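Heads up, one of the protein chains got dropped from this complex, but the rest are sitting where they should.
And then chain A:
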Amino acid sequence: MMISRRRGGLAAASALAAAALTVASCGSGSTPESSAPASSAAAEPVTIRVQTFGGGTNFGYKNAIEKWNAEHKDIQIKEEHLTDQFEQQYWPQMIQWLQAGNGAGDVVGIDEGGMGLAKAHPEWWADLKEYGLESRKADFPAWKWENGVTADGKLFGLGTDIGGMSICYRKDLFEKAGLPGDRDKVSALWPTWDEFMNVGKTFQSKVKDSKFADGTNTLYQVVLYQEAAKNGNVTYFDKDNNLIVDKNPAVKAGFDFATKMSQQGLTAKLRNFTDEWAAGTQKGAFATLGCPSWMLGVVSGNAGDAGAGKWDVAAVPGGGGNWGGSWLAVPKQSKHPKEAAMVADYLTSAQTEASIFTDFGNMPSNTKSQADPAVQGAKNEFFNDAPIGEIFAKSASSLQPVFLGVKHAQVKNAIESVIQGMDDGSVPYDKAWQQLVDDAVKAAG
């Protein structure tokens, strides 16, 4: 008797709690744009943890989150920026949390390199269709949308940004080397990668205490993605997930260019997303790096206020390409999937993605923001008022999706390590290609 009565009490209490929860979630329902102060009556504010990665200003969520938190007393967003490095740290940690069913945030960022694996594990994710986000389909290019849908039709990821290509350069160092500082003239210097390297040699002959490029890696990535577009839009894996590192001409082209840059002594031998690289950005260790749109925020964040006006953005040799870009997903383990879905919806909305671009530089994948005049005409103050809208938004709709395999992140890390090792002298040039292939095979397991 005693026991069952107590149980009855417990059941009543939990029913009450459930009811309270329902009330709370009803109050904050509907689309996020319209849910401003209506729900402020709810008792406990729900905290939604948004986990991100990347250097500098990374996802560029600072202002957007402040705005949301000021407008929504019942749902507070807390951003947890875990690390600069996706493949080596963020993603393995995330996989661990997802497998363990505990530890992941309510909304998590996933780089393109992790999407293959994420897609292969529908059991990790909440289905965003249950929260009415199927309606967002019209906002994204087909490839960006479809990459967030699992084979069994579950919608798990919403697109954040896309790559686009440019070269970020130090205007002041270029002028010091007797080169033009103006971005149009700089762009005219290098229609091809060979000419880019020639500019590098001229630069290096004049300037001794800075290197022309940051390292081999960002330029390798740029060339890889440009060439991938010409080779069936694949990099390390073909569309059946077979490793094709040794067969894909795009990989060899990127590798060869990295080798030449390194052999000419044009690199500062720094690997992107390391502390030394971040410090090098600030201290002028190098004058150029490959810059997809999201790299702008990384550069400005790393360089700090003192770097404002010294940097600028020029066209990339050899045409466009699509390196990088991310998605937001809601792990199944989230205690507040409904609220998390609202936050993911908000952070990928046309308005938010547009403001992220104008504030920090990450090119929206949302086609409505791409068409936004504010985006098309945007200038970036840090980069000497470079017309980033013109540089990135104009070509955004023509960007091709690149297929990345299930184990892309692991293979990418192995390959970058060899290319970096070649640059820092721990892998001999003549053995580097073979080692790259061997290590890639090993990483693909």
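Going forward, contacts are C-beta pairs under 8 Å (C-beta built on N, C-alpha and C of every residue); 3 or more make two chains touch, one makes a residue touch a chain; residues count from 1.
As a convention for this text, contacts and distances are computed from a predicted model.
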{"item": "Which of \"Cellobiose transport system permease protein\", \"Sugar transporter\", \"Thiol-disulfide isomeras and thioredoxin\" or \"histidine kinase\" matches, in UniProt, the chain that is not displayed", "value": "\"Cellobiose transport system permease protein\""}
{"item": "Option from A:Ala64, A:Ala177, A:Val223 or A:Ala285 whose C-beta touches the chain left out", "value": "A:Ala285"}
{"item": "Which of A:Asn63, A:Gln76, A:Gln89 or A:Gln264 contacts the chain that the document leaves out", "value": "A:Gln89"}
{"item": "Contacting the left-out chain in the complete assembly, out of A:Glu66, A:Glu146 or A:Asp275", "value": "A:Asp275"}
{"item": "Positions on chain A contacted by the hidden chain, ascending", "value": "83-85, 88-89, 92-93, 95-96, 99, 117, 120-121, 269, 271, 274-276, 279-280, 283, 285, 406-407, 410, 413, 417-418, 420-421, 424-427, 443, 445"}
